[in-house]
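One chain of protein is taken out of this complex; the other chains stay put.
Let's look at chain A:
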Amino acid sequence: MAQGMNTPLLDFFRAARSAGLRISPAESIDAVQAVQFVGFEDRARLRDTLGLVLAKTAEEKRAFAACFDLFFTRAGFREETAGDSDPAAPAEGQPEGQGEGQGEGQGQGEGGLSRLILAGDQAALAAAAEEAAAEAGVSAITIFTQVNLYTRRILERMGLGAVEREIAAAPEAPRTARLRAGRDRLREQVKDLVQQNLLLYAQGRNEEFRERVLSRTRMSAIDRRDHDRMRLLVRAMARRLATQYGRKRKRDRRGVLDVRKTLRRNMGWEGVPFLTVWKQETIDKPKLVVLCDVSGSVAALAQFLLLFLYSLNEALAGLRAFAFSGALADVSDLLEHQPIDRAIPAVMDRAGFGSSNYGRALADFEGGFMPLLDSQTTVIILGDGRGNRTDPRVDILARMANRAKQIVWLNPEVRTVWGTGDSDMLRYAPHCRVAAVCNTLDQLDRVISDLLRDGA
């Protein structure tokens, strides 16, 4: 009995998972138990209960509410149409199933469906449709183009063929007209049902798929209309890293006694250790200096890198950002004081879209900002290292590498083309601790989280 009671819940868990809720097995067990306490009768209460057990963030609550409503309203066709078909249905008078239906034996087989349609029995139709939908495996639906396919399959299973034949056999009979109208309505209703299933089971999966694809696509190739979604993704990734690395910078290593400090602390008690002092490890927050090439070839990547870094704010001790294509421009103030969505276009305005000259940018940096670098600073340079045959000034990079803790070069080009044409990448690379290919969000995430893990 408990088994039977749980099936709709299990279906609901599946739907909720596809709507983006992460429901662990433990939580589903909790939900089943909770429902045993409150029961199914009161829908509002059921909703409260499941919401408490299953949805654990504000976003999940929202997704949950939408999914719950969708799931539990679909259990039946709307009765609105039943009203107008009733008065015109004399067939209703005869007790259904007694006369003609008996011969079929299988409820909704031949003739069964037309009888249901003529009787306007919406509840029975809905039940039949649900059953047929389950048989047709409608919950496996993934994209909208399948809606018609599934609609047809379900209708066939419900025995639409027989209805069509009946209509064709007596096209003029008054009964046929009603049958035809009923059939059309049924088709619409089944289509709605399939649509709902699409929303229920496929939406989340599609979103997820899309995000996965986006995070692996080369950033320069991402379509403008996906930028918003990308921003959200970048933010989410940055937030994850920030909570992971942003908090504790000093950690007691409990169990490892700091003998020297303990003795000093307890001098007053003749060295009897009343108070213990444990060894601590300090984890420094990284200080970052970022130089972004924002010339046409790297601009897209630069946008997302800056967005990423500024979303990371709390995990970093200090962040200075410079942008260049020809001359170098300090853009920290822009990024700090304006919302990032507006700041990035402003950065591009200030420095972007020219042809790049790495030598000049490096010289500018040495001229004005060299004191920024100290033994705790990590320099991230983002660029393809293509200086349009100008002097690369590798000597300056070498001096920077000496002053700073490390230099990390992120290059959107694949490794095989480094050094070809006007690329000076191979000459820069020896001075960088890391010279990595970085052109998708996944790669960006990996590089930055490595940086943070080492305390950079």
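As a convention for this text, a contact is a pair of C-beta atoms (placed from the backbone, for glycine too) under 8 Å apart; a residue touches a chain by one contact, two chains touch by 3 or more; residues count from 1.
Quick note on the criterion: contacts and distances are computed from a predicted model.
Trainee: Any idea which of "ATP-dependent endonuclease", "Carbamoyl phosphate synthase small chain", "MoxR family ATPase" or "Branched chain amino acid ABC transporter substrate-binding protein" UniProt assigns to the chain that's been left out?
Mentor: So, among "ATP-dependent endonuclease", "Carbamoyl phosphate synthase small chain", "MoxR family ATPase" or "Branched chain amino acid ABC transporter substrate-binding protein", the name matching the hidden chain's UniProt entry is "MoxR family ATPase".
Trainee: Using the document's definition of touch, tell me which of A:Lys191, A:Arg239 or A:Arg399 contacts the absent chain.
Mentor: For the chain that is not drawn, the touching residue is A:Arg239.
Trainee: Just checking the interface: what residues of chain A touch the absent partner chain?
Mentor: These residues touch the chain not displayed: 22, 24, 26-27, 30, 33-34, 37-38, 44-45, 48-49, 51-53, 55-58, 61, 239, 243, 246-248, 252, 274.
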